[in-house]
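Note that this complex is displayed minus one protein chain, with the remaining chains in position.
Our next item is subunit A:
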């Protein structure tokens, strides 16, 4: 069937801020969908609150709304835009749930908007566990015995019937949020209670646990003519019991015979037909008994997913793009396969390589959280690698992970993060395959493959001859592994390898295992005879990506890399991307002229450079991953475009940078560097407490803390962050009660363009990635802003920046100090680019390849609007972690709010970040002594807005003496109606709680944790509370109901 002509305008909903379980993959799918629909001539309207996405670039959709993904805001967009149809299946669970809510609120019917892709009925049938189970039974497929319950009693009854272990899954949550396993009555009680809380509809599914069974996923697509194809099969290395997002996965399936695989395939076809997903992609999960042909259907996602993004990257088949075309009426055979061009999309990709995905975790950021993997997802990112064999693919994936070995504490018996390292260790220490299989339930095929790598390591003998080295490289050993196993350095191995002529060839990902000619510019390295890269004559520039998403290095950096790639293409270069992250737009094969899906290690990057012979390499957009390669690349004679490695070092090396600031006469807090614990203590005492301590060269404030005393410092140094000559500790004087200001600028070596100035909402001391910020600044007067701009200009020129630079200032009164300068893309680049309409990363790329700012003449303006960025935290996934803000970054993503008023923008950003902002009800206030004075005004403002004020005894006393009516709430444990029970009973709508006293299990901790579990907003800084007041005020006045398109804002400015 050809494209539908009865619809013209289509709304796409994005997935909002990056959270665990819903990350960059939906930017990738949404961007593809927008482009595909526009290519077909439709007008595309997009709503997404996440500024750090390519999809929200003004060129991607016709009309782009950076607005909260709530019924209120999206309904307003729908009323304004009047689209004919809504495509709900590309923005993850968020978009799907929101679409259902819009339907239930009657908005879709009221405006006559058609739902494309999946009907409300089929969404319910796939998402509601009971309906799904009934549907499976109807078509003769088995699901684990289970029951949906709304109370503990029902769960208890089922447990009595089928026994333990049981799995508890809340209905309608993403990433298995709230899911848990129960082995006994007590665990069941807790799991059911948590699950009921987590489920927006208050029901959970309790089912027989199939922990230890093998887990498989199939990516299935269907068109309106009822043609169904399976794009990819994925096998989970970690067996059932570990969330698939936390599992190492391999494509295609490795341990199924044809008969077993076809049984799952046929079942998938029946499932997608029965559920009634009319067009698009679905992900279906199966549990397969390792000891028989028995299998269960576990679940189905009637939308594109993290796995479909992985499957797209693994096969070269762009699932989201095809899904978008199917949604508007095309059938699979009418859509050409982009890669072969000659064949249609109605086929099943054949792979002639092995793809391995390994999740990236961040447990080290959440001390106290149990690092045990469960049916609930905990990973924050992932890497993918392609190899011709499983050993090669796995080794490359492990090299891509960039984990600090210090953070790997995996054991064999518990499914923890990076357990694969423990399997290596176990094999090295002589455990046999069978034993490891018994202890992990991991299929022996995978363990045997790892044993092959371990055996190869063990057999290395020096000197290496060419043949031996060739074999080692074919198994997948990196230079680093070979070096470690043979007691030499990576550089030596690289030198030997080069001398012996052992270098990789590049093969292409072509969807058809070589059956048809394909000019896909999508490559991976392997050690074989034939190289397939089609290089052409055009000069190329290599952009190094940012690797796996992690806290501190997220999608913002991928956004910058993609912009760099676009700008390079515009400037007439072949843009060449190197990256290992399957979730992103940067690893879409058509984002760049050529894509090398490779680990961001010196070895793999240097080989790509050897093959490409590029005009230059750009490192400044991918965050720390490429930056840490700068020196090594330079030593190898690689031309680095933009800021030189020495300039980077000048800015990052504390003492060099300190001297530079002094030469420039720019004030900065006093600081010192220590290479021993004693020295650290001396430095701290000299500066005077409090001080900020951290290891040098970190991103995301890893292990960064504010210490208030010598004892605190000793504790810090004892717990794994010992200062040493190779890893010095930086000690800065901590400046209390300052406002922090971030500046992003572009310098071409002669001139500096200040892209934007952002004022943090929270006081200095909260990591800039975790702080909300607003642009333009709201409390800085013109003279201060000018001084900040002046300092920025002088710094950029003095450091020798060519490209992007981020400077952090602290301001109090008329005093301005520089606390940090990073000559690279920062996390705020996408936000500021959206706020001002100037794509900074593109600008930086252009100056990096020699253009001058005076010829480009960028002009930024916020057009009388405020833009606020609000962070999103994963605290709800890590039991027992204190949801307090501090100098170590812990947010996973951010949302943006835009409005004519600061309050409106702040409220929108907060709502978009998943916080509720009540407009009436009861505020509970409990603050530390130092905050008691300042809280009075805030409390009064709440009272003026009509809130009832309750407070802890101490705070209440202060408020009362200032004439406020306050209800005193008893201290925790003092009586039955203390603040904790108040939170549980829904007696509090908003909490203001600033910390006092450090350490676990304080009352403050308990309050914050309980509030988090019950979804009560809890603000932990006074500045944040003051902003919240403005936000609430704006909400009351309807400020959050105004919606603006980016295109409209930019046009009004021009």
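Everything that follows uses one rule, which is that a contact is a pair of C-beta atoms (placed from the backbone, for glycine too) under 8 Å apart; a residue touches a chain by one contact, two chains touch by 3 or more; residues count from 1.
The rule is simple: contacts and distances are computed from a predicted model.
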Name under which UniProt lists the unshown chain, selected from "ABC transporter permease", "NADH-quinone oxidoreductase subunit M", "Ferredoxin" or "Carbamoyl phosphate synthase small chain": "Carbamoyl phosphate synthase small chain"
Contact residue for the chain not shown (choose from A:39, A:515, A:570 or A:750): A:515
Sole residue of A:183, A:266, A:655 or A:920 that reaches the chain not shown, by the stated touch rule: A:266
Of A:70, A:119 or A:255, the one touching the omitted chain in the full complex: A:255
Options A:147, A:360, A:388 or A:419, residue touching the unrepresented chain: A:388
Subunit A, residues in touch with the chain not shown (by the definition above): 225-227, 229-230, 252-262, 265-266, 269, 290-293, 331-333, 343-344, 346-354, 388-390, 433, 443-445, 448-449, 451, 507, 512-517, 528-530
